[in-house]
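Now for chain A:
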Amino acid sequence: MRATQDNSIEASGLERKFKNGPLAVAGIDLRVEPGEIYGFLGPNGAGKSTTVHMLTTLLPPSGGSARVAGHDVVAEGPAVRAAIGAALQEAALDPHLTAREHMRLQTALHGLPRAERVRRGDALIERVGLADAADRRVSGYSGGMKRRLDLALALVHGPRVLFLDEPTTGLDPQSRAALWDEVARLAREEGVTVFLTTQYLEEADRLAERVGIIDGGRIVAEGTPATLKAEIGRPGIEAVPVEPGECGRVQGVLARFGEPVPAADGSVAVRLEGGAEQLTDIVRALDGEGLRVANLELHAPSLDDVFLEKTGRHLEGAGDGPETGEEPLPAGAAA
Partner candidate 1 sequence: MSALTANAERSPLPTQVGSLAGRSVLRTLRQPAMIVPSLVFPLFLLAVNSAGLDAATEIPGFPTDSYLTFILAFPFVQGALFATMNTGQALAEDIENGFFNRLALTPLRGSALIAGQLGGLVVIGLLQATVYLAAGLFAGAELAAGPLGVPALFALSILISIGFGGIGMFMAIRTGSGETVQGTFPLLFVLLFFSSISLPRDLIEETWFRTVATVNPVSYLIEGIRSLFVYGWDAEALGLAFGIACALIVISISISSLALRERMVRT
Partner candidate 2 sequence: MSRSPYVSTALGIAWRSLHNVFTNPALLLPALIFPLFFLAAFAGGLSAISDTPGFEYPPGYTTFVFGFVLLQASALGGIFTGFSIAADFERGMGRRMLLATRRRSAIIAGYALTAAVRVLVTWTIVTTVALLAGMSVGGDTGEIAALYAISLTVNVIALLFAAGIALRLRTLQAGPLMQFPIFMLLFMTPVYVPQALLAGWVSHVASVNPLTLVLNTNRHLLAGQTAELFATYAVVLGLICLLAAWAVTGMRRAEAAG
C-alpha cells in the first residue's frame, strides 16, 4: 500500500529482532491516516517503544518496511526526520538549561533563521503555558512542565507527523488532561497526524480515533475504541450482596442472565447475554428471591476487556517492566 497523502504512517511486516533472541516487534502492519490520532496500546514490554523508534528512524528495522510522511524510514531517514516530531518515553531535557535555551538550541539545529528562532521558540513556550517559567532551569520543573516543554520542542520545525511515546506516564490528572487537549487541538486544527503509544486505557479511549493493541510484538486488535468494544459486545453486571453469605444465591440469580466472570471478593459478576436492558429484569429477579444488594454496577466493555479477550490477560499490570525483554533502545546498540 503506498501513501497517497504526505502525512500518513504506514508499516508493512515491520520487524525488529534481538541479537540472538526473539522478535521485539514481530511483523506489524498498520496505516495511520493523515490527521488521525492513532493510539498504540499495550503493556510494558509489548514492543510499543521499539515500534516508535523504528518509525522515527532511531532504530533500523530488521525486517519489513515503513513509510512516514511519504518517505521510507530506512532509505530516506533525513527526510523522515524533517517531517516528524517526537516526544519519546523520557522527557529528554537538559536539566541545566532553561526552556528558552532549549528552544534556541532546537530551532538552531533545525536550521530556522535567527529571527525565526526567537519568534517560534517564544510562541511555542507561550502555547504550552510555560511563559512564566521560560527562564528557569528545567531541573526545577514539575513532571507536567517537562512534558509540555518536550512537546513544544517536538513542534519547533512544524512537523506533519507527531510521535508521542507514553507522554502522560507519571503525570497528575490535570497535567494529563492539558496534554490531551493540546494533542487533540494539533490534530483537529493543524492536521498533524499523531501516533501515540500508551499503556493507559483511558488515554487510548478518550484521545485516539483508532487504536491498535499490541502484545508480544504483534498487533492483536485494531479499530476505533467503540468498534473494538462492540466486538466484545456485551456489558457485565457486578453485584455486592448486603449479606456476604448470600453470594451463592445472588450468583444463582445472575447466572440466569449471563455467564459468570471473575469478580472481587464479596461480589458477583456476570457478562450479560442481552444488553443493558436486562438490568430491570435482574433487579426484579433479585427482589423476587428476597435478596438485597448493597451495590449493583453495570460495566460497559473496556479496552482491557478487548485485550483480555485477545490475549487471555488483563492489560493493566500485564507487563514485567519498562520494555523488559527488549534490547536497550538508542542510547542502545544496533543489531
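Quick note on the criterion: contacts are C-beta pairs under 8 Å (C-beta built on N, C-alpha and C of every residue); 3 or more make two chains touch, one makes a residue touch a chain; residues count from 1.
If you want to know what made the cut, all candidates are chains of the complex that A comes from, given by their letters.
Predicted, not measured: the structure shown is a model, and the values here were computed from it.
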Inset, instruction - Could you check which of 1 or 2 is in contact with chain A in this complex? - result: 1
Legend entry - Touching residues (chain side chain A, partner candidate 1) in the complex: 56-60, 73-75, 77-78, 80-86, 88-94, 96-97, 101, 104-106, 108-113, 120, 137, 153, 157-160, 190, 192, 330-334
